[in-house]
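Just one protein chain is left out here, and the rest sit where they should.
Letters are used for the chains, namely A, B and C, taken in the order the chains are written, and counting of residues starts over at 1 for each.
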């Protein structure tokens, strides 16, 4: 089979870099267009001497016609609000899109505008139809729709780690829909590559701290999907923390069992069954708890489960690499499905430990 | 005023090292006996070239008579179960003791035996009376009793960070006593100085993972004190996580407000009022969240508060240095009170940032 | 082509783990025997839940007959002195060996005994012939001999990073053979997986320190190879430092140019030419300096060169991943050559950044 042609737009941020690195090893997808605004006109090797690409391409202005001429698919790794400037033109030209930003994660444009109101450009959008059409790119839950989608919105990193454990429990009605607490922890690469004082090593090292307590944007994204799967509106508590490490994301989810007679093994079995055909999700034995180090630089999500018979609470832990299963890897997983390939094609699943 | 004489037993672990370092700068307390079993007979400078002590003392066998001859107070930094072998003999000889281990944190010896059953020596103890007599060394809540105590059990690091925020709320009945979730994060020095594979930099770096999910020993310690202050039995969820940093401990506590009309400012004010006379506790403005870096190498606890009006949940965050306010600094704070000094004498309260 | 069968002995240390991880993705080599003494009899998944191997093999006692029945090649990842207990029996049985320890890195058994005299078992060895026969497994310099070798001694991590830059210069006589200074820096995984106090995160983090100053064992290994290539005895200064990171090794080499008229570009070109056919070595443009992060989890060595026209000194910097090109990856590179494969088969060459 001839290789499918992929454009990567926004190539020098972490999302773009990961996408390029993953596609470099991909047997059936090739990068045929490298786009970026700020780095337009520069040779790749000048920007990134440590990641040589075949032919040392020049970064190009992300012109829709040029992208459409060069590629069947586009992966967009752009700041929130910017992707939506480009997507309509790409779809019109027949380019199928995986967007790593938040621009198409909400079925309602109005909701997106409320959540992302602080972004420049947020207010000019009018593409309600594309918001409604876009598929939420969590392949374990939307595989069929992703396969035929024109536009896939890759989920946020926190939603991915939180939802994979929660959704089977909500779908089967095993847990109370209210009172759910998600305490999440992420490495600093989740904050992107642009220089910010609080992400300096001198500031972020030897420190752990919460941020965005109550009202972090990913709360609404998690609630949207959780509500949809549960079949009822869900409001939950989500608190992210910044951890002094480069990569890795852990969501520790607390919820109440509807039937206090259920054991951790029962719940673990249910979740394992739900992901029977999901090669990127693994449920650990009860008593083994996931470390982000076990999924570093892989597209795998590890889920651990424990229950407290005294309190009736279930603790569900989800670990991912925030830049792979939490971003670019999940994007490639979606791309694989859109291109008619097996979900894990070209994706690393085992870590190099330590 | 003549300096009070202090024995430090177990001097080469992190608890002992911190105690010695803090006492080195103390204006009114002097270390007059340095005890340790494994390092007995060695010069201090051989063991710890980087922390010269005046006179370069020789580490001595912790003989009760020798300790009593040399010191008015003893700080014990020994493995769980070992302190209880030494404490009765010290008290008999008139030495007042601050114990950094868990041996006297429970009012009931039976409870201690259940929780610490895996420790060697755990089963031989019969000192119910001392368990009942010992004062829980959280100075912000037991100052009066600590002042006159013969035996103070310094709290665990997780209980300290968790309880300081929770207790005022429980005492005033502002939160539901059930459903409390404590998601805690600690640096690796909390695991002590003895070499363990999972605490190697190569293993613990670039990783975050939960451990002791459901049933960690500090759960029962937290519940004991919380129940006592609330005036009713409390069972809660406590989950510790290992964070890739040396020092620092953050407890993120989730609880439900009894009156959903209460705001974060209301709760913040209540907690601030409770600690009006507590120089080691500071409540941050609502919207500012504590980083462990802000208390590194200090005896200060920072408390942050936020409320979610949608869910009625209150989030209380407590940050401490696990080896200072979470261990040796709190021990010295207790010692200060026992010696009739101001609580903060000789204790650092401001960090060297970054 | 049918897959070659490989035994991995000493599977739970970092060398063994890396070898298993690399061979897991290898198209032409399969692990058919998993050996270890302490973990003998245990299922792999119990030992290493995060790195599932096909068929979840049981770790076996490293019996030479069993190994020979199961495998064509063996990779030994054992403590110094232990490999030599096993190698003769394996060679006799027709198993070709890559040894990751130092046991066969010296052409003279006598030298080895002097350098490694502190190891248990060091004194009983009498296999001078095997020491003489063994090939030093630096594929960029011994490719032809490695292809046909029965026994390959994979180089140490420090020698690899130091020699790759130095050897072309010595061979061409561009630098003075005396006065060479190698200042090397390694991540803590170089100290192995066995728990040691100084490798704890709490001890090694937020610290850099030299160790083994004058007389570190790798000095003699570097000198042996440097002397051989230079055609004259070389004595040099080698100082390792422990860096607070998991993986990565940087050697900064200082030497004097024989002809002060030579530029950094001249030297860079010479080194680049020497490695024209070496796919795992890349020489950076003058002015770009190698970061260990650029080779993390790859089998690539990056070399940077700069010259000081004032002092006549040349600075040659070599960066590798100490566990891959510095250990297991180099072992697999040797295995590839021994099995008649391309040197880089199955080996990662590009990092996942950051």
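To be clear about the criterion, a residue touches a chain if its C-beta (ideal position, glycine included) is under 8 Å from a C-beta of that chain, and two chains touch if they have at least 3 such contacts.
Nothing here was measured: the structure is a model prediction, and the numbers come from that model.
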Omitted chain's touching partners, listed by label: A, B, C
Touch with the omitted chain, as defined above, among C:53, C:102 or C:307: C:307
Absent-chain contact - pick from C:61, C:92, C:108 or C:237: C:237
Residue in contact with the excluded chain [from B:5, B:21 or B:113]: B:21
Touching the absent chain when the full complex is considered, from C:203, C:221 or C:282: C:203
Absent chain, residues of chain B that touch it: 14, 17-18, 21, 24-25, 48-52, 189, 193, 205-206, 246-247, 284-285, 288, 291, 293-295, 297, 302, 324, 350-354
Chain not shown, touching residues in chain C: 178-179, 181, 183, 185, 187, 202-203, 205-211, 213-215, 235-237, 239, 241, 243-248, 250, 252, 254, 256, 289-293, 296, 304, 306-308, 310-311, 313, 315, 317, 319, 354
Chain A residues touching the omitted chain (full complex): 14, 187-189, 191, 193-197, 199-206, 244-247
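What we mean here is this: only the chains that are shown with their structure count from here on.
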Chain of greatest Cα-centre distance to chain B: C
Closest chain to global C-alpha mean, per-chain Cα centroids: A
Intercentroid distance (Cα basis), chain B paired with chain A, Å: 39
Chain B and chain C, separation of their C-alpha mean positions in angstrom: 45
Chain A and chain C: spacing of chain centres that average the CA atoms, whole Å: 37
Residues within chain C bordering two or more other chains: 14, 189, 193, 205-206, 246-247
